[in-house]
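Have a look at this one before I ask anything.
A protein chain is absent from this complex, but the other protein chains hold their places.
In this document, chain identifiers A and B correspond to the written order of the chains, with residue numbering beginning at 1 in each.
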Amino acid sequence: MSFSSELLIKVLVVLATAPVMALGLTLLEVKGSAWMQRRPGPLHVGLRGFIFPLATAAKYFQKETIIPKDVDEPVFKWAPAWVIAAVVGLFTIIPLSPTLIVRDLELGVFFLLAISSISTIGVLTAGWSSANKFSLMGGLRAAGQLIAYELPLILSVVGVVIQAETMSTVGIVEKQIEFGFPFVIAGQGIAFIIFMIAATAEMMRTPFDMPIGESELTMGFMTEYSGIRFLIFYISEYINLFVMCAIASTLFLGGYHIPLLPTEWVNFYGPLVLIGKTFTLAFLLIAIRWSFPRFREDQLQTLAWKVLIPLSLLNIMVTAIMKVVF
Amino acid sequence: MSQTMDPNNMPFLSEASVSVEIETEDMTLNIGPQHPSTHGVLRLVAKVNGEKISSVEPVLGYMHRGYEKLAEVRTYPQVTTLVNRIDWVSGFANEIPFIAGAEKLMEIEVPERAQYIRLILTEMARISSHFVFNGAFPLEIGALTPIFLAMEDRERVLDLLESVTGGRFHPNFNRIGGVKPVAGAGPTTKKDIQDLPAGFYHDTKVAMEKVLKAVDTFEDLIGGNEVFQARTKKVGILTKEVAEEYGVSGPILRASGVEFDLRKQSDYLPYDKFDFEIPIGENGDCFDRWSVRTSEMRESAKIILQAIEDMPSGPIQAKVPKVIKVPKGQTYVRAENPKGEMGYYIISEGGLGPYRLKIRTASFSNISILPIMLEGALLPDLIAIMGSLDFVLGDVDR
């Protein structure tokens, strides 16, 4: 097959899989959170409630899109596009197996961190262009939070890159296979924790959901959106959850590899292993969401600038010293 | 720009000062009557500077129902029915000071069994109200799970209230002279005594065990959580002097360090026969208010368990005439409601109903400290402080 037709097929597969994964995570969130609160969750939608994500998506398709009178129309209408472009673009470098990847770029990790910053623009413009004081406050809080937490995200990944000596994601997984241990045990444990905290903040989930802050701002920067645009914001949050957990399992937990299984069959069990590890991490983040209150934004910023960044710099220093000495 | 640059007289760059203040006005944010966090229809006109609040002005009255006027044209049993609905979360406790005031004017002695039943039901109302607090306060701070756990255990307490009185929130069980004696006035309903139903003692013991376990769960899940402590400790500090000046009462006063509880100071119900402590806070911040209320739940459960053991027997209403006319006089009785101190000032001219009834509610005086506490606070702190004050708009506006 020629290069461009192969790429086209891969892109289409990504565009088809991303919403499916998001809907699966929505199901995990809705049913899982219901079970954690001693209630059954949605039951009557169909099949004991497991059709709920499809019903939600269908519901938003048939809702009326209301645009308030005073909004800045082009900015308001295109804000969701930034967010979903950023998160779907991240699928490009997730390796389901050594060959099942959209494009195994040499600078995989760098690409990841660059693309994930685009969603900040979408959030900020959504908050600012809605003619609503509460949305404005949500958007401004979001800007501060997202920019602050980009740094721990990047710096914690740098430690992995130093240890693996390559930025390509397939290369990082191969290096972990070579070591015999995933990086979370082989020296990057603190970086894993910092990455998970920063990823939670980037996705604006509790305990970092000040921009959304439901009981104060009733949906924050997303308040004035309805219909399909709101569906895009909603789905992109879950796609973001999937992608961040997939990246974390690739960089720190060993990706598509499981010991003891023969490597010739990796094209078959690789995707399943990766998706299993992703859903486990996502479950952990969901459990954290439903048991923590939310931080105030000055406490959020203190955590980022005074705790996470120094720790991740320390991690880089230690990793670099170990790499040079041994 | 606070510095103008004169082209002929430019200072050297190293001498130019770089402090440029941009003059902005504070934004007026209307935390309007409809908002997920104000416990009802409270409007706060807040002037915010970024996230800091410079001043806040509460606008009340969106829920004024005119209780004091309604009471002027109704008889005593009818007013008892209405008064349940002032603080609708803890229904039973609102009737007690009103009935106690009427009994004081008529100089009737309430039989002991009736007093014990009133005490048990009041403490259950207190537990129910504090469950709502423990569910709604973390919800505003962001923890979304405790509300479900709180409501589940609260259902067991409300089931008990329903089995005795017939209603969960509005029991309408107090009568002048005691509690409701019989179901009606006809030949068969006169024999249907409305005493504690069969199985009450067993069900109460089971429910109180659940309450005690729930209090332990809340102390672990909510109080032990570091994020909750970071959001509520040192936030909204109310000192002893300010609290006493502004007339706050109830758990808020006790969290600021003042040892004052009408259950120990006054004798409208036989609290002196039971052994319980009053939790007192130290700093007067939101965390202390939460912790005082949660400990109060434990003390109330202990009181109920003790009361069940020594319940005296006897009639449940004193002998009163069929048509009750309260003699002329004025009286004021106050009681310790779950939200604070509630009092009724009754002026009676000898008629079938009160001539004038003045209701002093706890939440109205409690929210008078909002402008003081909120000055200089951040917007999320406003939500935390309002949640920790635990007021209900029916109580504020009557």
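Criterion: a residue touches a chain if its C-beta (ideal position, glycine included) is under 8 Å from a C-beta of that chain, and two chains touch if they have at least 3 such contacts.
We take it that contacts and distances are computed from a predicted model.
The listed options are "ABC transporter permease", "NADH-quinone oxidoreductase subunit I", "Periplasmic dipeptide transport protein" or "Spermidine/putrescine import ATP-binding protein PotA", and the UniProt record of the chain not shown names that protein "NADH-quinone oxidoreductase subunit I". Considering the full assembly, B:Asn225 is the residue among B:Asn225, B:Ser249, B:Gln317 or B:Asn337 that touches the omitted chain.
One chain is missing from the display, and on subunit B it is touched by residues 74-75, 77-78, 81-82, 145, 149, 152, 155, 159, 162-167, 170, 172, 180, 182-189, 192-201, 217, 220-227, 229. Where subunit A meets the chain that is not shown, the touching residues are 32, 34-40, 43, 287-288, 290-292.
The rule is simple: only the chains that are shown with their structure count from here on.
Contacts from subunit A toward subunit B in the complex involve residues 33, 36-39, 133, 137, 206-207, 209-210, 213-216, 218, 289-299.
Residue ranges of subunit B in contact with subunit A, taken from their complex: 27, 29, 35-37, 51, 138-145, 148-149, 152, 221, 225, 227-228, 230-231, 378-381, 383.
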